[in-house]
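Input: a single structure, listed below in structure tokens.
The complex appears here minus one protein chain, its other protein chains still in place.
As written, the chains take the letters A, B and C, and residue 1 is the first residue of each chain.
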């Protein structure tokens, strides 16, 4: 019975709570319907301090630190916490081992780092795209022993693009994708990109980003079979750029489809796309996973970023491509849809599917 | 004998002298070896005023108006001027007819506007790429009657890219090009892009730009045969974006070659490319038409823009493309190499080839 | 009885509905407790068109045009409208006469333009500062004849500063104010400031702004006596600058007080300041008119702008000034607290005080 579930909230913690992704998790968990924030973890040097003190002025995503976080004392990232699920915004330099430790001890870990994305039994979960991949966790060693497991989020750049590709794949099939990203500075965390490097400038390189953009969609769009994911047979070529925009990654994509389709058909398919989060009406799910703008000059990061509270992917300029078949512009919020929001949506999906019962 | 030429400068005028391209022309003609600025023309309402007064504070490209321009009185754009050559920065809404009038009266017109670019006997001249196209002017009606003719510059976005494609075409052949531009605000002139539209934002559309980017390189790289240009057999797909950068258009391009080549071979070919301006040592010609940077994060508009006094195209990130063959980043200065500087280089070429003898 | 008032909403129109202030009015009137948007007026050339059509893509303040405005047909600014109150975002070049016409015909006009600010019987109303000035309207000729009258908003730059000065005046007295503003581009409307002028730059001049900043606070803080306002005996010196910030005017002020006070006393007085909007709990009124931040580097426009939904003035860095007595930084939202929001708050005050009964 739904009402019952609402009142028994699942206790949640955050790994890397002082970083920018961690801060977003706090913001999104504040007053959440299914989760109760009980633990904040960070590096040893923050351990034992009250959260506000540990931050020492580095709350960067809004005007005020939510009250829910102020009263918590930061702990080290050790698996002896009072919670069931952990949202991890840890840096890849430390995330790998810590997340494994937690899973082994029976915790559910949702990771934003790259470390476990290619582990055979770890889903690269995108709630609208591959909710069935969630079952893969049952093959994780830790799941069998302790009930703990790891689920990963993809790289922020291709999160919105992959939803678009999912909608296109279902109806027309996708063979090739050419992608050029123009990515916001918040994608690099804090302090992140020095202002001397990006003010009035474009940096045509983001370390490791193109590799992720060319490979992660293949697993996300892949097929769950036996105990593994068979990658989707799509080829992607990516150029990734940093631009002086605060939030919002925008991609110019060109796509070759298996079955030809008109601009009108593609527009309709994207507009009508609904994933499982929409069907289940999950709390973080936007009404529409994709919105198509028909104005000549949209989407734009500063204007369209907050569609669906930052969880909707906004597409525009759908038109024929003279090399492949169709080209368009895809915008999504890199720290909401592309990181913390997507992680929370994944957690809501697990909650509904019974993966978080204690 | 060279010394003689130096002393007999060709008198030059500017059409659209108060606009941003016009201002660049003034700056570049100040102290030029072959040209002497004698006439400034603009709209009727500026006519009769001293240049500084006509500008009323809109000198936008440097700290001070050059002295050379201050003493000139602005005239209307009528073909009764004391000069041989006219550099035109006129807007396309008026350029077509005015430029034709001047050519008919025996003037040489170098246009930055789109109006005459596709006229059968008007070359879309790029001094490094197609100096032989210059001969096409001899087929113009005006040339036969009065000696006057029109030469055009291409759109600023693809000026640098076309030089790169020229170098690649000569050695390997080019079949397909995918291009995503990130273009500076100065490309829209003044007042141009409202700050409310572009500060901290990206606008994924520039009116008419993609069409030009997809077609003009075909004529520039085309073959001069009989009395016309046969377009090059290349297919181009373009996405054009405006970014919050002052000067410098940057393009992410992916190219399919006829003959496969390694990154090293491509790098070498680009670095060693020399066009006729380099061979003739024209005053505006940079030593190197193309420079290749090998750092992971270059070129960048703010850092690399002024290579070769803004006339060198800077290329970086040459690497394989999984869809086509090779991808790279191409930067060039949109108001120097992409507009006024290229026009002047074309004029210098004409001067050397004897097209401006009076 | 309050409940009764809620159900009889006052019909409201907007003069200059296609401009940026007009757009803000639409946004704020959407679903308002006391007002019902019934009329949108703009220039002759927009007249007769549906609002969205009249805008032709220039909706600039959010992602979507509110539904409330989409169904309305734009009318000319003529006093034959079906509404009681008019929110005017008209440009000063036309506002003077039009606003007078409306008042003469019995309409209540709330003007954001400078034209009538210094009319003897027109209050320069700031709901937190001088609610008693409202009575001045009863001396307007139009009021006596038709019940119509004009109320004005001050210049956006000093709106927040004046609230701070009010709090200080009440407790300590204010003699001298030195003010340097750093103002957002949205203050200039749309298209407003060309990006070529402001990207990576500061422009140390805004036409007419310093004069307003030095004089308008004197009337706002003045004393209502007989049928006029006696200006407050304060001297102000202002430097106004434009900076590359989207929204939010920030001022560095130094103040000489009549009665000396410590930083702690000043902080307390500002934090505890409540105006009539707070006491009456008007819909647009923030809980706190002023918030004081104690961090070393606050307030900042991008971070603190939306305090109290953009209606709270945020103050920081309160510290002694070696020339005058105290210095501080004052931030307020220029198009909410500084324009449309303040106008609506004034209207709510009039509503409660019975000035809008029909």
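Here is the rule we go by: contacts are C-beta pairs under 8 Å (C-beta built on N, C-alpha and C of every residue); 3 or more make two chains touch, one makes a residue touch a chain.
Here the structure is a predicted model, which means the values were calculated and not measured.
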For this session: For the chain that's not shown, point to the residue among C:94, C:176 or C:306 touching it.
Result: C:176
Seminar exercise, completed: Of the candidates A:56, A:195 or A:357, the residue in contact with the absent chain is A:195
Problem set entry | Per the touch definition above, residue among B:16, B:200 or B:338 touching the missing chain | B:200
Exercise. Of A:244, A:299 or A:316, which residue touches the hidden chain?
Worked result: A:244
Problem set entry | Contacting the left-out chain in the complete assembly, out of B:128, B:214 or B:307 | B:307
Exercise. So that we can see where the missing chain sits, which residues of chain C does it touch?
Worked result: 176, 178, 180, 182, 200-205, 207, 214, 235-237, 239, 241, 243-246, 250, 252, 254, 296-303, 316-317, 321-324, 327, 329
Exercise. Footprint of the hidden chain on chain B, which residues?
Worked result: 57, 62-63, 199-200, 246, 295, 297, 302-304, 306-307
Seminar exercise, completed: Touch rule applied to chain A and the missing chain gives residues 60, 185-186, 190-200, 244, 246
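As a convention for this text, only the chains that are shown with their structure count from here on.
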Problem set entry | Chains most often in contact, by C-beta pairs | A-B
Seminar exercise, completed: In whole angstrom, the CA-centroid distance of chain A from chain B equals 43
For this session: Two or more other chains in contact with one residue: find those residues in chain A.
Result: 200, 246, 297, 302-303
